[in-house]
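With one protein chain held back, the other chains of the complex are shown just where they sit.
After this line comes subunit A, so read on.
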Amino acid sequence: MKKKMIAILQNIALLLYAFYAIFPLVWLLILSFKHDSDMFNTTFIFTPTLENYRALFSDGEYIGYFLDNIIVSFGAIALSIVVGVPAAYALARFDFKGRDGIAFTFLSFRFAPEILVVLPLFLLYQELGLYDTYVGLIWVFQVLSLPLLIWILRGYFEDIPVEVENAARLDGYSWWQVFIKIVMPLIRPGLVASALLSLIFVWNNFTFSLLLAGQDVTTTTVAMLQYVASDTVHYGQMAGAVLIASLPIIILALSIQKHLVRGLSMGSVKG
């Protein structure tokens, strides 16, 4: 009887927390279906409308922003994987001078606040012609994603006994074949988890997108600003834009949830 009571209380507490946590999202969803006139009523009674979404997609601009965001984010993650996987492998496997120094340097990319480095970067980008280009944004975004990827994957590589690689060499596989066939599958949970986390960071980045791009390349986060006009704020359209912008991340996270939890909580090779 006592146990049952505790269980009920626990559930009530969890429900309260869930409501607390999800409420902003629900509110967002409701906003996106409201007319501007209904925006500030707090009674939850309104006539739903698709007007905001129609406005979002009417000129096709928002789709362009969305695609821009996809290009720079996935570009940055792809680049991070191509660079980060070998880097993490080298940091885990090879004993060279200054190894820990280099690993720490990678991590230190994340130390400075973005706002601190964005001005020098802005000047550099102007000079180099990288301002407002895909390459420019991808380049700066991989600085955000690369350290995370390297540090998570390094642990995964360290967890694979070197004997496993040696055994595969003696089984008749060349170094590259061992890497693709044996090592990569073993770090996959870590790769998936770290890639997704970095993707979230990059996808939602505002500072760099705002200050290093703007006209030709516009990400959804920056595009939100357009709904803040001088005379009025189009909360409904903004809410719709935010919802659509979060969809890819939500879908990705849900579809690889299993890897995400496992990937961050334990090493790949046990026993």
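In this text, contacts are C-beta pairs under 8 Å (C-beta built on N, C-alpha and C of every residue); 3 or more make two chains touch, one makes a residue touch a chain; residues count from 1.
In this text, contacts and distances are computed from a predicted model.
Undergrad: Of the options "Urease accessory protein UreD", "MEDS domain-containing protein", "Multiple sugar transport system ATP-binding protein" or "Potassium-transporting ATPase KdpC subunit", which is the UniProt protein name for the chain that has been left out of view?
TA: "Multiple sugar transport system ATP-binding protein"
Undergrad: Decide which residue listed in A:105, A:166 or A:255 touches the omitted chain of the complex.
TA: Only one listed residue reaches the unshown chain, and that is A:166.
Undergrad: Across the whole complex, list the residues on subunit A that are touched by the chain not included here.
TA: 161, 163-164, 166-174, 177, 182, 185-186, 268-271
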